[in-house]
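One protein chain omitted, others in place.
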Amino acid sequence: MAERSLKLEQAAAQSKERRKSRLQLKHVPSYLFLGAWSLFTILALSWVVLASLKTNREVFREPFSFPADPQFVNYERVWLNSQVGQSFLNSLVIVGLSVIVIIAVSAPASYILSRARFKGRGLLTMVFIAGIGIPYPLLFIPLFALLAGIKLINTIPGLILVYVSLSVPFTVYILTGFFSSLPSELEDAAVIDGATDFQVFRKVMLPLASPGLLTASIFNFIGLWNEFQLALIFIQDPGLRPLSLSLYTLKNSMTYSGDWAGLFAGVVIVVVPTIILFVILSERMISGMTLGSVK
Amino acid sequence: MKVSNRFIILLLLPASALYLTFFLVPTIQALVYSLYDWSGFGEAPRFIGMRNFQELMSDRLFWTSMGNTIAILIIGGIVIFGIAFVMTMMLSSGIRGKKFFRGVIFLPNIIAVIALTTLWGYMYTPRTGLFAAVFDALGLTELARFPWMGPDTIAAAMMIAIIWIEVGFYVVLLLAGVDKIPPDFYESAKLDGATDFQQFRHITVPLLSDVIAIGMVLWSIHAVKIFEFPFAFTGLEPNPNSYTVAVYLYILGFGQRQPIYRLGYATAVGVMLLLVVILIVLVLRRVTRREVYQY
Partner (left out) sequence: MKKSVMIGLILSLVLLLSFSIVNAQDPVTLVYWSMWNETEGQARVIQDAIANFEAANPHINIEAVWNGRQNQTLVRTALSGGAQVIDLMDQDADQIAGGLMKEGFALPLNDYLQEPALDHEEPLADVFLPNTLNMFAVDGNIYQIPYIYNTVQFWYDKRVFEEVGIEVPQTWDDLLAACDALNAEGYAPIAAEGNEPGYAAFYLTELLARIKGPGWLRQAAADPTGEMWRDPAVLDAAQKTRQLWDNGCVPPETVGYVWPQGQNTLAFGTAAMELVGSWLPVELQNATDPDFQWGGFSFPAIEGGEGSVTDVNALLLSFMINKDTAHPDEAFDFLRYIMSDEIQQKFTDESLVGVTNLYIEWNPIIADASAAASAATSTYGDVDHVASLYSEYLNTVLYPNYVSLWQGSVTPDEYVEMMATQTAEYWAEHPQE
C-alpha cells in the first residue's frame, strides 16, 4: 500500500516536473515581456523615492547614484511648508462621504429599477445610464453657475454634491446589473412571510447585494481619490483642497523654487499611503472591480 | 416584483433628484449656453445662434485638441487593448507570479496622475533626463538629446505615458473575463489538438466579447475626458500641442494666469465633445452587435 502510494507520488512529481519545464520554455517570452514592463514601473517609482532623498544638485547631475547623504530634511520641508496633511484629511472626508452618499442614493434606486415592475422602468433606467456617456467637461460651466447660485462654490459640501451627482449613472449601471442577477426565491419567501416592501429591500436584498455594493464603492473610491478636474474648478481655497489638487500646487510651488528633491519627496508622501493601501487591498480591489463589470 | 408606488417613488427620489438637478439640467443648460456669447458668471449672456460653432470650425487650437483627443481615443485605444490582450494571454497561460505581475501592471492606475506627469516630464528631459541618461550610458548620444517633448512628438510622448498608465485596468478587466471561462472548454479544445493561439482565437476572444465591449465603452468614456495629464505635463502652462478637448475647454472657460471666461464658446466645445461620444456609441453599437455567447 505504502509502496504504491509512493510510486504514485513519484509519478505525479515526475509528470509535474516535466510539465513545468515544458511550460517554462514556452513562457520565456511572457516572462520577458511582463518582467520588462513590471521592471520599468518598479524602477521608475523607486527612482522617485531615491530622488526624494537627494540634494537638488544630485537629482540632475547624478540621476542614477544613491544619495550620498540621504536628505530626510526634504520630507520635513515639504511637510511643514505644504498642506499635504490637511489635504489628506480633506480627501478622506470628501471621498469617504461621497462614496457613502453615492451608495445610499444609488442602491435603492438600482433596486427599484431592476426589481420593481412599473410603467416606464426601462426608459428611466436608460435615462440614468445615458449619463455615463455625458462627458464631464460639458458640465463645467453650467454646474459652476448652478453651484454659484446656491453659494456652494469653494465648499466641501459643494464638491461632494457634484461628486455624488456625477457618479450616480455609473453606480446605478453597476448596481442594477447586480440586483437583477439576484435570485428571486428569497424575495418571494420574504413577501410570503409578510415582510413589508422596505424590509424585503433592507433585510433580504441589500445583504445579498453586498458584493455589488462593495464593487461600486471601490470603483467610486479609486475614481474620486485621484479626481482632479472637478476639484480644480470647484475648490479655490487651499485649506479645502483634496490631495490631487494639493499635489498640483506642490508641483508648481516646488518647480518655482527649483526644489526638485522636495517635489519628489512630496510625491512620495502623497503616493505611498495609496500604494500601501493598494498592496493590502489589491486582491479585494481587483476581484471587487471585476465582479461588477464582468458578469 | 410588485411593490407599492409610494415605495417606488421613495427609493427612486434621492438619486433622481440629484441626477436631474446636477447632471441632466446642466447638460441641457450646456446645450443652451453654447448658443450664447457669455463673458463671465454674473454677466448677461447674449444669444448669437450658431456663431460659436462657426468660430470653432476655423479655430486651430480646437482642432489640435480634438485631434489629440481622437488620437488618444483611437490609436491609444488600439494599442492599449492590443497590449492588454497580449498581457492577458500571457498571464492566463499558467505562468508563475500572475498576481504579482497583474498588481504591478495595474499600479499606475491608483497613483495620482499629477505625480506621474512629474515623473514622465523628468524622464523625457533631453541631456539630463532618465531616458537621456540611459541612452548616454548605451552610447547613443543622438537619442540622448532627442527632444521628446518637442512640438512634433509631445502628443506621442504623452500617449506613451497614458498607455503605460491605463493598460493595467484593461488587463485586470480582460483577465477576470478569462478566469470565468470554464476550464473544460480549453481541456476539450486541447484534446482536439488546438494550439494555444487557436484556443485564444476561437474560445477566449468570442467568450470575452461582452467584456471587450464593456472595456471599449469604459475606455471611450474615459478617453474623451482626459484632462490631468496634458494639464500638468508641461511647464508653466499646458502646452497647446498637447491640449485635449477637456483642457482647451477649461482654458477657454476659466483661463490660467489670466481669466478668459468665454463661457458660451467653451460650452460649445463641450457640446462637440458630446457629439464625439454619441458618434462613438453608435459605432460601438454596430461593431459589438453580434451574437452573445452564452455559457
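Order of writing sets the labels: A and B. Residues in every chain begin at 1.
Keep in mind that, in the parts below, a contact is a pair of C-beta atoms (placed from the backbone, for glycine too) under 8 Å apart; a residue touches a chain by one contact, two chains touch by 3 or more.
It should be emphasised that the depicted structure is a prediction, and the values quoted were computed from it without experimental measurement.
Check B:G97, B:P126 or B:P206 against the missing chain and you find that the one touching it is B:P126. When you scan B:L31, B:I160, B:A194 or B:I260 for touch with the missing chain, the hit is B:I260. For chain A, the residues in touch with the chain missing from this view are 56-57, 60-61, 77, 81-82, 144, 147-149, 151, 153-155, 233, 236-239, 249, 252-260, 262.
Remark: the residues of chain B touching the chain excluded from display are 40-42, 55, 60-61, 121, 124-129, 145-151, 153-154, 233-237, 239-241, 254-261.
What we mean here is this: only the chains that are shown with their structure count from here on.
Here chain A touches chain B in the complex through residues 23, 26-27, 29-31, 33-35, 37-38, 40-42, 44-45, 47-48, 60, 63-64, 104-106, 108-109, 111-113, 115-118, 124, 127-128, 131-146, 148, 161-162, 164-166, 168-169, 172, 184, 187, 191, 197-198, 201, 222, 225-226, 228-229, 232-233, 243-244, 247-248, 251, 260, 263-264, 267, 270-271, 274-275, 278-279, 282-283, 286-287, 289-290, 293-294, going by the rule given at the top.
Chain contact summary for the complex, chain B toward chain A: residues 1-5, 7-8, 10-12, 14-16, 18-19, 21-27, 29-30, 33, 41, 86-87, 90-91, 93-95, 99-115, 117-119, 122-123, 128-130, 133, 164, 172-173, 175-177, 180, 211, 214, 217-218, 221, 224-225, 227-228, 231-232, 245-246, 249-250, 253-254, 263, 266-267, 269-271, 273-274, 277-278, 281.
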